[in-house]
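Missing here is one protein chain; the remaining ones are kept as they sit in the complex.
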Amino acid sequence: MLKKLIVFLLIGTLGYTLAVTFSSIPIGANRIGSLDNPETVAAYYLDKSPNDLKVANTITAVVVNFRGFDTLGEVSVLFLAATGLASILYRKEEEEEEEENKRHISHRLNLPSSSLVQTGAKILFPLILLLGIYVFIHGHLTPGGGFQGGAIIATGFLLMLVSYKGFKNNHKIMVWLESLAGLGFVGVGLYGLIRYGSFLQNTGWTGNLNDLVSGGLIPLIYIFVGIKVATELTNVLDILLNIKSRRK
Amino acid sequence: MEIIAIILLILLVGSMLTFLIDSFSSKLTGITAFLFSLAASVVFFTQIPSGYQFKFQLAGLDLQWGLTDYSYYFAYIIFGMSVLALLYSIKYMEGKGRLGYFYGSFLLTILGMFGVVISQDFVSLFIFWEIMTWASFLLVIYNAYYKVKTKGVKYMIFSAIGAYAMLTAIVFIRVHYDTLLISEAIAKGAFNFEQYIYIPIFLLLGFSIKAAVMPFHVWAPSAYSKSPMSFTTIFSGAMSKMGVFGIGLVFTSIYLGTNPENFYWVRTILGWLGGITAVMGTIYALIQTDAKKLLAYSSVAQLGYIVVGLSTGTKLGIMAALYLTVIHAVFKGALFMVAGAVEKQAGTTDMTKISGLIRRMPWTFLVALVSIIALAGMPPVGGFVGKWLLYEALITESNNYILVVVVFFSSTAAFLYSYRFLYGLFLGQEEKDTKDVKEAPITMLIPMLILMIIAIVSGAVPGLIFEPAAKAMEAIGFQDVTWQMSSLTNLWGDTTNLGLISMLIGAVFVIVFVFITLKGYKNTKDVGTKDISTSGEIPKEWENLSFQQDFFQPFQRAAAPLYSMNMNKIWKNLGENLEAFFGFFRKLYTGNGQTYALYVVIFLVVLLLFKDVIFS
Amino acid sequence: MVITPVHYIVAPLIAAFAIPLLIKIHKDAARIVPGIVLFYNVIVSLFLMNHIAEHGMISETLAGWQAPWGINLVVTPFTGFLATMVSILGFIIWLYGYRFKRTLKGGEVKYYEILQMMMIAGSIGIIITGDIFNMFVFIEIVGISAFSLTAFYRSRDGAEAGFKYLLIGGFASAFLLLGILIIYTQTGTLNMAQIAERMPDVPQQMKIVALIFFLVALGIEAEMFPLNGWAPDAYSQAPSPTSATFAAVVSVAGVYALIRVVFTMFDVEGVNNYLMVMGFVTMLIAEIAAISQKDLKRMLAYSSVGQVGLVLIAFGIGSNLAVFGALFLMLNHGVIKSLLFMAGSYFIYNTDDKKIKSLNGIYKKLPIVSFFFALGALAIIGFPPFSGFWSKFYILISAADEKYVFLIIGILLVTIIELTYYLRVVGRIYFAKQEGEPASHKPSINALVAMSSLALFIIVIGVYPDLIMPHIQSAADALLDKSNYIQQILSIKN
Amino acid sequence: MALLIFLIAMAVILIAAAIFSIMQKDLLFAVLGTGVVSLILSVFFYILQAPDVAITEAAIGIALTTIIFIITIRNTTRDENKYNDDHINKFKNEKDA
Partner (left out) sequence: MMEFQALFEQYRDLITIAVYGTAIALIVIGLYAVLMKKHLVKIVIGLSIMDAGIHLLFVAIGYISGGTAPIFSPGNENAGARMVDPVPQALVLTAIVIGFAVTALALSLVIRLYKHHHTANIDQLNSLKW
């Protein structure tokens, strides 16, 4: 009880301090400043994104180009999380097989799935896949992009994994896609480094604002990011769904 | 390359080489180590003159090595004792394991000690001091660890306290006086107990721990007695003198100031600490049944005399201290070698288990006899001269009569344990199980005999030691020490003819001792020490009825209050309480992740609450 | 310039993404490729150090946008020094672990090596980045790898340690985000140099709140008490090369982040005292806790935390000399603690028990490893003539310059505690009665090479510190010369 | 005006859902509560002119996070007050039967 009191006091104080602090940072105030002579990064980005990069979605421009290195890091975080997850939940293959033989039951998580669900999933899956691909291909034009598209695709795989007992990802293709997407991202970056002397630098050719093919290498990077995110997330789900959890 | 670096290199290479040789042939290690130390000594004594200096820069600091007459004096002790001890070790260590380790550390210790005396700046002094400390630590724990686990660590902890006290002083000398050279610091008055009083106090603490002054002496007896005897020779003979070296180097100079009476309290405190050390060391030595322990406590007591001598701050007193430094190294080295020989030949040094070795080890006995005479401060052997000078300094020059009484009491009591040592090991009835003990091998005897001869000669012709000692005193600022081959002039100009006094009194004692010896040698009746069948009681098997048990029982009863004041226990309690106290803080790491998270939030909130206090 | 700082990050990333493919070609690829990459990083380091020695600091623009607008990677003598140290130690740790992990199955090796390599690469990223949010991303890279590696062994309580680490690490990232957010609203930029430039205009109250969030978040990474509950658990449960990496690489990066934020970004009074006090408390509590540990790695872990506390004290003193000492100590700590973990790992490997009491007399089984351990123990306590002495000496001198008498006495008393427990272990290794079977696992040749190179460093630098001191000195100068940092970064044009 | 009420209501529901999800003893419902939190959060993001973030939060927060929570619950315990695996055994027995 005492602990509860202390915790309440603590979080109360913390909340109060946060409230006091943020109350002097009003929402809606324009902190960007003038775009013509940018003082803040935001103004600079809003100025350069449509004019130099010809990318309509400024956020995409920021995520992929201005702060593309962050995104590279972020993709690696996801990759490392998948790797870490695999290493934590890894089981030696023999052990797995042995158990499989002994028990003859697959213990993968089975959410209740009727044939209705299965049929629905079958129909939805390509649509979701398509939606995801659309989202990341249009990342530089409309809201959305690699992460969103990748996550949507992963949701599609999740649907299939959950509704079909026997559904197995084609691991080989997944591994290839995963690696190649990552290498592609880095490769585009290296192209910038070699060609222009700056890692991830965009090409000089950028097209017109709001064209599908515009923004130089930005859509290409976002496609790689999309594939990478999709495969990593699917990987994570696949590992988690395949846990043979029950102890003997 | 500088010649001084070559000497250090010889010792270093020797250390590594012996370490490596051990894996090929453990017999060669001892000889190799001996040869290397001999080589180093030869190079040193032939190539390096006094007054040599070598300046260089390391780590952005100006360092300086060199030799004054004062450090030369100590270098004599170091190299002389090392060569003899290593010669002695060859046979003594035979058959024991890990010889490479032993000799490697031994040579490193020598390197450290040599480095200490050649250092003319505080940084190298500290570096070599630490090398000496940890190398000797390795030797202290050489014997089976599980017995000396606490002892070895105790030695190291005390040494570290001392060393770090020194380090604190050193960094503050650098800040306040902007120098790291010892001579400059002295010239600028860094040790005057005037301005930054913690500097000399910390430095003094560091040196006096190494010299095993009360109340920091507790590491010494166990460390001395538990290390291999051939090393204790060096340990007690030379290494503990490094503390004396430091005190002499740094503190005697303050007495030379314009008004020495200002620091009267320092001298008094130091003197009393030395005096108490002498008394306590002696008293504890009395009740030991192990000869090694007895000698160890006796070493503590002897260092007490030296500190008393230093504390007087007069010419005679410092001369006494320096003289005692050498002579103590000589006779205590010899005695530890004797103990080692007995241990090697008879298997133990427990005086309740063996006795009457005189017939089995006559040469060893002879060395023991002469050394004990020196230890007790009786003429004609060198110990007497030192003691005389000390008394004279105390009485005539510093008028500290109470201290005289204390020192006198302690030297008198020293007779008791000297007698016990001699009687317990060599005289008395012969035990049955020591019947086939043999005399020590020749390579062990030679160093013992050499030391014995030095002890005798220095008693007869004290001038041999006065000469370098007087030079050494000049080097630390005491000019015009008048001495002759057998006499010394005191403050009032009175000349004391020590040689003559020594001879006269000596003649009497020699007669007495020869008598005792002959009596002891002549066996009257072959009754074992534990044979008390005549008294009508049937002793149990485990009852140790040796006469060495409760040897000084009446005396012990008289001094009982002193024994209960056990410094060791105090330190031990302190340590245990500290650990228990630490355990409390350790419990902060509860192992519960949530608690850790709570700590984080508490810390955050505390920072947020007191943000205006912490960050202005 | 052929080699640019971005190679530090790109090379490991390519390797990490490609290893799943390469492993199909050759099954040892997972083991070898990280070594090649880490060695390449060493080359990059040396090249860059050489370059900045001639041409001054590098601020590499990424994606073609110059410094305040895009992300930039900065190699000053300071960051270059730390990056060099981290990459060299990373390579040595890889070398050590190369055959040690031979017992693992193929798949596990893949995971282990990728995570380990990325942890080192992420640490370098933290050090060289000039952008505060980018630093957050790298901290997360290091964090994710570290959580996973802590839980790597299933036979230990790794998952427990990993979960605690993750819980506290989650707090760290949350608070870091809050701090970044507040700073962003006040300055409108994420570039650290520009933030520093604009910091004087930020209202005091905002500045302090943001600073506190940074201090707590980065204090967690830097293992500051009372934020370091995770550290002993994580160190003790992780595979030994990883523990060495935690001590030599990750904590260095954590301290760097803290120092960069405190020294460069903010200009708040009192933070030096805060660092000093918290550093001292950290050191004291950690060493006190270490003295009664029964588990060897846990003891080493607490000792690491204690060393970091000493580093923080030195940074808190803040003078040029103190920073010099702190950097020297960071280097020494990295080297020596790696050596101790490496040697300790072989003890554990041979005893199948992490308890200190099972080390009795292991000297006979593993003479060389024992020697290295003893050397490391003496060096970390600060005995001359080993490298640890000089760093401690300079820290003490700098403290004395500022007349912190009690601080000096405190540091030395804590050192005595440290000495006590290290010597107990060394004593056991060499002198306790031996029980049990002779050695079954002799150290492999690569591990010996790794350990001897570290030992050589300890001795050589101990005897002749001038070899490394100019580099550390210029690193310290670079850290303290804040205005030059700001000016250089904001003025470098493409 | 209607929007304002909608907004306030959203905020209230959001907080309520968050409190529900940490107070609910049945972890499955608690997780669904976090799903609701994510859902409303993405609406907030949308209102605050951040469609990109809204889509991300919708895809990741609602779908993926919820499903991995559910997987975890199925692998551990569903009742917050039961920390051991009694009920899993029961669950398994049912399934095996």
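Every chain is named by a letter (A, B, C and D) in the order it is written, and numbering of its residues begins at 1.
Definition applied: a residue touches a chain if its C-beta (ideal position, glycine included) is under 8 Å from a C-beta of that chain, and two chains touch if they have at least 3 such contacts.
As the structure is a computational prediction, the values presented were derived from the model and not from experiment.
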Partners of the unshown chain among those that are drawn: A, B, C, D
Residue, one of C:I36, C:M49 or C:L181, that touches the chain absent here: C:L181
Of C:F163, C:Y349 or C:Y464, the one touching the omitted chain in the full complex: C:F163
Residues of chain B (touch criterion as defined above) contacting the omitted chain: 586-587, 589-594, 597-598, 601
Where the missing chain touches chain C, by residue: 133, 137, 140, 143-144, 147-148, 151, 154, 157, 159-163, 166-167, 169-171, 173-174, 177-178, 180-181, 184-185, 190, 232-233, 236-237, 289, 292-293, 298
Interface with the undisplayed chain - residues on chain A: 3-4, 7-8, 10-12, 14-15, 18-19, 22-23, 25-32, 35, 41-42, 45-47, 49-50, 56-59, 61-63, 67, 70-71, 74, 77-78, 80-81, 84-85, 88-89, 141-143, 147, 209-210, 229, 236, 239-240, 243, 245, 247
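Quick note on the criterion: only the chains that are shown with their structure count from here on.
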A-C or A-B, whichever has more C-beta pairs in contact: A-C
Whole-Å gap separating chain A and chain B, where each centre is the average of the chain's CA atoms: 73
Residues of chain D engaged with two or more neighbouring chains: none
Shared interface positions of chain A, touching two or more other chains: 17
Residues of chain C touching chain A in the complex: 4, 6, 9-10, 13-14, 16-18, 20-21, 60-65, 68-71, 105, 107-108, 111-112, 114-115, 118, 125, 133-134, 137-138, 140-141, 144-145, 147-149, 151-152, 159, 162, 178, 182, 185-186, 188-191, 203, 205-206, 209, 494
Complex contacts: residues of chain D adjacent to chain A: 51-52, 54-56, 59-60, 63-64, 67-68, 71-72, 74-75, 85, 88, 92, 96
Chain A to chain D touching residues, read off their complex: 57, 59-60, 105, 109, 135, 143-145, 147-148, 151-152, 154-155, 158, 162, 233, 236-237, 240-241, 243, 245-247
